[in-house]
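Note that one protein chain of the assembly has been removed; the remaining protein chains are unaltered in position.
Residue numbering begins at 1 within each chain, and the chains themselves are lettered A and B in the order written.
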Amino acid sequence: MSRYLRTWEFALAVLLVVEILVLGAINPTFYDPENLLYATLDFMHILFAALPLTLVIITAGIDISGVSVMGLASITLGLAWVAGINVFLAAGIALLVGALAGLFNGLLVAKTDVNPLVITLGTLFMFGGLAQGMPALLDFLGFKAYGSAGLAAYQYEGITGLPEAFIALTEGTLGIVPVPLLLVLAFALVLGVLLHRTRFGRYLYLIGDNPEAARYSGVPIVRALIYAYVLSALGAALAGVMLTSYMTSARADLGGDALLPIITAVVLGGADILGGSGTILGTLLAGAMLGYLRQGLLALGVTNDLIQVVVGAILIAAMATKQLAHAWGERRLKRRALAKRERR
Amino acid sequence: MADQSPLLELRDVWKVFSGVPVLKGVAFDLRPGEIQALLGGNGSGKSTLMKIIAGAYRMDAGEMRFMGAPVRVESPGAAQRLGIYMVPQEPHVFPHLSVRENLSLGLDLDPEAFQKKLAAVLGQLDFEVNLEEPAAFLSIAQQQLLEIVRGLLRDARVLIFDEPTSALTFREAEQLFDQMRRLAGQGIGIVFISHRLGEVMEVAHRVSVLRDGVMVLQAPKERLTPHDLVRAMLPGTAEEGEGPLEAGGTCRGGRPVLEVRGLSSEAFREASFDLYPGEVLGIAGLVGSGRTELAEAIVGLDPHARGQVRVAGTPLPHRSPAICQRHGLVYVPEDRHAHGIFLDLPSLHTMTAGILPRLGRFLLASAKERRIGERFVDLLNIKLQGLDQIAGTLSGGNQQKVVLAKALAGEPRVVILDEPTRGIDASARRDVYRLIRRLTAQGLGVILISSELEEVVELADRVLVMYRGRITGELEGDAITLERVTEASFGMALEAAP
Partner (left out) sequence: MRRWLSSREALVTGLLVLLILITGLINPNVLKFRSLVEVVNASLSLLLITLGEMFVILTRGIDVSVGSTAGLAAVVLGLSLNLGWPLSLAILAALATGLVAGALNAVGITLLRVPPIIMTLGTLGIYRGLMRILTGGSWIENLPQNIKALHLWHFLGVPFFVWGTLLVLALTAYLTWRARPARYFYAVGDNPEGAYFLGLPVRPTQFAAYTLAGLFAALAAVVFTSQIGFVSMNAAEGYELKAIAANVVGGVSLTGGVGTPLGAAVGALFMTAVHSMLIFLGVPGIWDNALAGVILLLVVYLDYHVRRTLEYRRRQARIQGEAAWEAEGGPS
């Protein structure tokens, strides 16, 4: 399997380059490196969530609650700030809340035999509902939860009026590289080292490939799974914080319908939904591919809806291709073995 | 048994899995009314051949004729429509459906007809079961009987039994053989896969032997002796020229390296014994006697187990595989595919799966890891194309060696081997025996759990026999004979050693 994957990442890299070339040919502004880099701001949240989700999927699990954690983190940040806490500290609290959400997921997944899909389905509802309801609850209790602009404005725009210093987070650059992109790359680097160079990462692959053998081999399954789900939620929380800065408002529905692109990025990146394989690089490349695809299509005037169709079709096509390629490989091996028999 | 034209004919059958040919031009035929036994070592391809006949696999080359006409059997459903049915070795049970439904699924009968037929079949077998209960409540033996009932319920023309007696008592096995004879008398062709020569010589009309994917023998029973059969299956070991492995001299100095006291769980009770460094302690018994469960409880895989375990004097009250590993106690599981090996990952990863904490505090020292891997490839004579070869593409014997490497990587004091030579070819088997000798020479304590009683008799310095969850006897040194061990496995009391 890893033989295929090494080719897979290379193929992804090639596709990414081809894609940018094609998009640039249609719309030359794409060739401007500054534009290219700025475009990543639009899909950085997908990457923040998808990168650690790779770890979860490698364990043959899944986490669909990320979208809600994004909103929860955003609202937590907003509410904390409205309560008077320094905005960056509030961001830290938001990340902490995200980690706790991941801990909740991880504990349930690791300690019960309930399907992770069901658990994170429940937490998708629970965290999302919590994010939606918290401002109402606090307001009900007498706190000025909705920010200076009041309820009506909140329902339209979320909590606004966040300090410039915070907004600058997503406006700033190091040279021509936007700060969020640097953060994504740094995050990817850390996760990459964790996954491919530490025993924690190895544990994830072992658990995903054969959880029973992992148990028999003494792998600390509970601990490893919990860390994976915490990281996944942390990534989502990070995405939520970044989006809050980018959109200049804190909202509970920040996540939107990002679930499809997030999972597509991981699966397209080569991770097997049944566990045991996947790489950070693959997810990064696939996420970038999808992100730029969306940008390009939008620039072409394609509507958001059609983009959804395209992404959905790509997901299916990628999987089908993988299956067919695998079957074809098997057939080739078989043909070769049978051909040898003539010489017997 | 008539000598009409064959019921079933296979010619030049090839089957390839992932580029590895498992069947190489096999020819096979079955006559109506005959009982044919199919023998072969593990990995010889006999299950694969039968699965092709039963439609579970498709042959990659060759042809099959049923009642004279060429057929292509593309699926089990197609085979069953033709009248071919295979009773599998591992029962296919639908745990949440009732036993009745488990039996009726796949049959094209209305309820009354089914009821009548079922009653008839059940009457002939000694199968006491609550038909309305979910099948999950059946024991392994009952599940196997369920599969046999399924086979008998179908008006098959060809019935294949894959190791049908592995979980049956003597009496149940005899009843099964009576059934087989009755069916053969009706003109049904029966193939049964077995590795028990006694059964084969008793019941079969003809015997075929597969070795390494090639049919090497197909002859009427009268012309064969058990020796012929063994020689056909395993040419190597039958030559005594191989030389017996050095008789194990136990360095039975002083303190036991493993002490088990009063260990009890669901499948066994009050297990107590000692293991000394340098000795091979065999644990013999039938399937279901609780040996594997005992081993799993010793290494902490069973949270419900009660009792005490001490390794080199250190008590281990709260055990887990990781804790046991740290104290030098490792277990090589019986089912390597399910519990031992990581099939889609590089072989090296399986080998080091148990000792990862020793490979570095934060980052994995990959050079060190590879050195450990290479050391074991050498030590165990593992044949692979590089440490990164995906474990699933290795042969059974090499896979088992990889799993052994995993157990040995942590330099244990006690190694519990559970059916270590199951499903591996002869030369790998010899390598494992040599390894066991070497380990004991180095002072390790080895527990050998095996259903191959000959293996136990040959290798063990001492033998514990388990029967229905209890250790019922202990044999030592010269008192270890195949006869005594076999009898004790079946619950017969051991006479005092001479």
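In this section, contacts are C-beta pairs under 8 Å (C-beta built on N, C-alpha and C of every residue); 3 or more make two chains touch, one makes a residue touch a chain.
Worth saying up front: this structure is predicted, and the values here are computed from it rather than measured.
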Touch criterion as defined above, residue of B:L97, B:V230 or B:V287 at the omitted chain: B:L97
Of A:I263, A:M289 or A:A337, the residue in touch with the unshown chain: A:I263
Touch residues of subunit A, complete complex, unshown partner: 62, 108, 112-115, 117-119, 121-130, 132-133, 136, 259-260, 263-264, 267, 273-274, 303-316, 319-320, 323-324
Sites on subunit B contacted by the missing partner chain, in the whole complex: 55-56, 75-81, 86, 88, 92-97, 101, 105-106, 150, 264-266, 269, 304, 468-469, 491
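Simple rule for what comes next: only the chains that are shown with their structure count from here on.
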Centre-to-centre distance between subunit B and subunit A (centres being mean Cα positions), rounded to whole Å: 45
Subunit A - residues contacting subunit B, complex: 1-3, 193, 197-199, 202-203, 205-206, 209-210, 212-220, 276-277, 330, 333-334, 336-338, 340-341, 344
Subunit B to subunit A touching residues, read off their complex: 14, 16, 18-21, 24-25, 60-61, 301, 320-325, 331, 333, 338-346, 349-350, 353-354, 356-357, 359-360, 362-364, 388, 390, 406
